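Sharing a structure below in structure tokens format, with a few things to ask.
Take a look at subunit A:
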Amino acid sequence: MMALYALVLLPLVGAAAAWLAGRASPRAPWPVAVATLVLLAALLAYITWAVPAGGGPWLAHASAPWIPALGITLRCDMDGLGLVLLWLTVVLSFPCVLLASRDITDTPGTFHALLLATIAGVDGVFIATDLFLFFFFWELMLVPLYVLITVWGHEDRTRAAFKFFLFTQGSGLLMLLSILGLAFVHQQQTGILTFDYFALATTHLSPVLAMGLMLGFFVAFAVKLPVVPLHVWLPDTHTQAPTAGSVLLAGVLLKTGGYGLIRFVVLLFPDAAIRFAPVALALGALGILYGAWLSLVQDDIKRLIAYSSVSHLGFVLLGVFSASPLGVAGAVVQMVAHGLSTGALFVIAGALQDRLHTRDLRRMGGLWPALPHLSATGLVFAIASLGLPGLGNFVGEFLVLLATWRISPPIAILGAAGLVLSALYALTMVGRAFLGPPPGDGWPALPDFGARHMAVLGAAMALLLALGLYPQPVLDLSLPAPLLHSALPHAALTGGPRP
Partner candidate 1 sequence: MLALLPPLIVLCPLAAAAILLLSAGRMPPPAARLLAAGAVGLAAALTLWLAVRFLSAPPPAHRLDVVLWHWLRVGGFDARIAFTLDPLSLVMMLVVTGVGFLIHLYACGYMRGDPDVARFFACMTLFVAAMLVLVLSSDLLCLYVGWEGVGLCSYLLIGFWYAEAANGVAARKAFIVTRIGDAALLCGLLLLATRTGGLEIAGVLRSIQPGGPVAEAAAALLLGGALAKSAQAPFQVWLPDAMAGPTPVSALIHAATMVTAGVYLIARLHPLFLAAPAVMTAIAVLGLVTLLLAAGSALAQTDIKRILAFSTISQLGYMFLALGTGAWGAAIFHLVTHAVFKALLFMAAGAVILRVHHQQDIFRMGGLGRAMPGVFAAFAAGAAALAGLPLVTAGFYSKEAILQQAWRAGPVLWAGALLGAFLTALYISRCVFIVFLGPVRTAPTGRTEASMAIPLAGLSVLALTGGLIEMPDAIAPVHLLFRLLAPVLGPPTTEGAEGGAGVLLLAGALAPLAGIAVAWGLWRPRAGAPAPADDGLARAARAGWGFDAAYGLLLVRPFLALGWLNRRDLFDRVPDLLAAATRWGARLLGRMQDGQVRRYAGWIAAGTVAALCLAVRP
Partner candidate 2 sequence: MTTSMPFLLSALVAVWATFMVVTRAVAIHALLYLVVALLALACVFDVLGAPFAAILEVIVYAGAIMVLFVFVVMMLNLGRPDRLRENSWIAPRGWIGPGLLAALLLAALADALVVAAPDGGPIAVIDTRQVGLALYGPYVLMVELASFLLLAGLVSAFRIGRHIRGEDAP
Partner candidate 3 sequence: MTAAPAQALLLASMLFALGLLGVLVRRNLLFMLMSIEIMLNAAALAFVAAGMRWHAADGQVMFLMILALAAAEAAVGLAILLRLHAAGRPTLDADTGNRLKG
């Protein structure tokens, strides 16, 4: 199905169009970007609709030669996991463009072009099944975002962008090494040089080699997710990025880490992953607690949200390495819910910064009477973020904890303790920003959220509510398709961890 290529090409064409439009008029790129996103959503809807019923776990497929001499093809496959995350990407692109990027006055054409290019890269990451192609898209989503942060970021943007680039690029190189290593081992065994995911999955690896190659992938995705000792780029980057960049980064780009862990770490190296699981689970629990703990003591609202992301995505790590369909389903729901809630929180933080010209919580307080709509949405998404049952985040966290409890109750207890801390930081943020007395002699008249913001954020809230009360469609889709393209029935994974 060539429509899969269109998922990547359409945003790229849109990017070029936005750039050209920006040369004509500074007001032109925004409608171009919106139109591109609408087309993209329509395209994805078409792809979803065109999925043959009962056609197996892989829902769509596309393949074309690229560099035949090196066995590199343009192979793309989409399964339910990819579809869910593609939808998340498209859905979250809308708040980025509708709410955040319209106010960009500094070369808006280039800004929108880079934003769309990032989206194209993310789309590609979620469908590529040629490892070389995957790496290509991995870099494609990285570089435009780097430029976005460097050019349109806040006061300390250069340093933050540099840190972001160093961390992701450095870990990406480790992944490239692992990809090449896997391809060469496969070539030694079969005489065929290929980067095909399904072919490489059949490679026989010694335990040590498998662990080494797996760690290469793991580090790359762990930086992206992020997993705690490797998270240090994230608070700086989120804080300094322009609002649209923060939303995209938190909402979508971090998910590529979770996706990669499921698709490439657990499924390509199942044995090594299971041996590595105790470490990964411990890191996940550490991330949940450490992120929440540091989130609690931040004064910068964007930093606070960034650390809360670290905490939330610790659940994803737990779920992925619990090696059960329950955990993976929970991790996927958690990724989607986190994308929606944290994306919305970054929109709100960005709006606060636009209005107050500060992100410092010490200079906020008592904003509710001045900005009732903004404050109410902030409260609502903070509550979603603390994992209130009935909203999407709870479903993800509960499923992950349940899967973890089956393996290791102590880790699950630590994760549950994270829920207490998440309530602590979320309510502290609400209390410090919106409640209490206003500083000094009250706030001047501030523009509240208008209908556009309320509609978009309301839609996000509705999605979270739907995800929290009826997550079954996502749960059914979220199990990653099994490795072998043909033979294995779907039950192979749903039956539990592979031996």
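Keep this in mind: contacts are C-beta pairs under 8 Å (C-beta built on N, C-alpha and C of every residue); 3 or more make two chains touch, one makes a residue touch a chain; residues count from 1.
Per the selection procedure, all candidates are chains of the complex that A comes from, given by their letters.
On a predicted model such as this, the values are computed, not experimentally measured, just so you know.
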Touching partner of subunit A in this complex, picked from 1, 2 or 3: 1
Residues of subunit A that touch candidate 1 when the two form their complex: 163, 166-167, 228-229, 231-232, 235, 293-294, 296-298, 324-326, 329, 366, 368-369, 372-373, 376, 383, 388-390, 394-395, 398-399, 401-403, 405-406, 409, 412-413, 416-417, 419-420, 423-424, 427-428, 431, 434-437, 454, 469-472, 475-476, 494
